[in-house]
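In what follows, a structure is listed as C-alpha cells, so that the remarks can point back to it.
Left out: one protein chain. Kept in place: all the others.
Chains here go by letter, A and B, matching the order in which they are written, and residues are numbered from 1 within each.
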Amino acid sequence: MSQYTVAFAGNPNTGKSTLFNLLTGMRQHTGNWAGKTVISAEGEFTHKDHQYLAVDLPGTYSLYSNSADEEAARDYIIFEQPDVTLVVLDATSLERNLNLALQVLEITGRTVICINLIDEARRLGIDINLKKISKRLGVPVVAISARNKIGIEALLDQVELVATSVVTAPPLRITYNDEIERGIAELTPMVEQTIGSMYPARWIALRLLDGDDSLLTSLKANMNSKGKALPGTKEVLGHGVTACH
Amino acid sequence: MTATVIPIPLSEALNGSRLRISGIEVQGVLRRRLLDLGFVVGNAVEVLRRSPLGDPTAFRVSNTTIALRREESSLIYGELIGGAET
C-alpha cells in the first residue's frame, strides 16, 4: 500500500529522463507541483514489494543559481521532502556533476547517487571507484547505464534501502573555510529556533550566509501554507505575527 | 609565485592553449553560473575553438565543453600553462 516518493535530480543531459522513462515505462504525464509553473513529469514504478512515485525534477547544474528551474528543484527537495532523492550523474563528467550531488547531500541524506552512462565512461577509458565515492559521500552509489539497462536492479535495491530507512545517513557536512564556519556556527542555533527541526538548519544557515533571498521567500511561503494545513499551528501563528506588530 | 606570468582574459587566448583561471571579474548571477560550470579560480581551461562566425568560443573545463561569448570570456582571467603561444 505505502508508496514512496523518489525525486530525480541531475544535471541537464545526464540521461535522467531516459532512466525516468525506463522505470516508469514511458507513462509520462506532466504535473505541476508545489505551486510552481515549471512542468515536471511524474510516473509510477514498482520494485519488489513497494510502489514508488517518481518525480522528474528539471535538469540543473546547481541548486544555487536562482533560475526558475533550480528554485523549483531545490524547493521540491526541501519542502516536499521526497523519501529518496536520486541524483543522476554523468559518468563522463563527474567532476562537475558531483557539485550538484554535494549540494543535494547537504540538504538530505536520504539520497542515492546514480552514476549513469557508465558504459560510455568505460569506453572512454574512465575508471570510477564507486566504493571510494560512496564512502566519501556516506550514501549508496550505483553505476548504471539507463539506455542499455545495466545496473537498474542494483539501483532500485539501494533506492528501496533508503526509502525504507534501512540505510540512513545524516546530511553531508562539508567543512568550509573558517569565516564561513564561524558564520554557520553563529546562525545555526538561531535558524533552529526560528524554523524548528523541519529543515536542515546548517544548510539553511549556509544559504542565508550566501544571501539567498529566493530561498527565504520559498521558506516563508511554505511555512505559511504548512501553517494553514495544521489548524492548531495556524492559531499560534496568528499570535506570533500580531505579537510582533 | 612567479611574477612573470601575466593573466590574460580567456577571450584573448589562442585556440589550443591551456590556462589556469586566476580571476573572474563578473558579479551576480553570471558569476554563480560560471562557478557552477567549473570556471573556478585554480581550475584549468582549454580553449577549443571559435564558432564559424568568430564568436562564441568553446572551452573545455572539468571534462565538459562550454561555449561563452566574448562578453563573458573577456572577464575571466587565466595564466597560460600550455598549448599554443599567444
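We take it that contacts are C-beta pairs under 8 Å (C-beta built on N, C-alpha and C of every residue); 3 or more make two chains touch, one makes a residue touch a chain.
Keep in mind that, in the parts below, contacts and distances are computed from a predicted model.
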Name per UniProt, for the chain absent here [options: "Choline dehydrogenase-like flavoprotein", "ABC transmembrane type-1 domain-containing protein", "Ferrous iron transporter B" or "Transcriptional regulator"]: "Ferrous iron transporter B"
Visible chains in contact with the missing one: A, B
Omitted-chain contact residue, chosen from A:Leu53, A:Val167 or A:Ile180: A:Ile180
Residue of A:Thr5, A:Ser67 or A:Thr164 in touch with the missing chain, whole complex considered: A:Ser67
Residue ranges of subunit B at the interface with the undisplayed chain: 26-27, 29-38, 40-41, 43, 48-49, 51-56, 58, 60, 63-69, 71-72
Touch residues of subunit A, complete complex, unshown partner: 12-13, 21, 26, 37-39, 64, 67-69, 92, 94-96, 98-99, 102-103, 120, 124-130, 132-133, 136-137, 147, 174-177, 179-180, 182-183, 186-187, 190-191, 193-198, 205-206, 208-211, 213, 216, 219-220, 223-224, 230, 232-233, 236-237, 239-241, 244
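The rule is simple: only the chains that are shown with their structure count from here on.
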Approximate Å spacing (C-alpha centroids) for the pair subunit A, subunit B: 31
Subunit A-touching residues of subunit B, taken from the complex the two chains share: 29, 32-33, 36-38, 62-64
Subunit A to subunit B touching residues, read off their complex: 61-62, 64-66, 92-96, 99
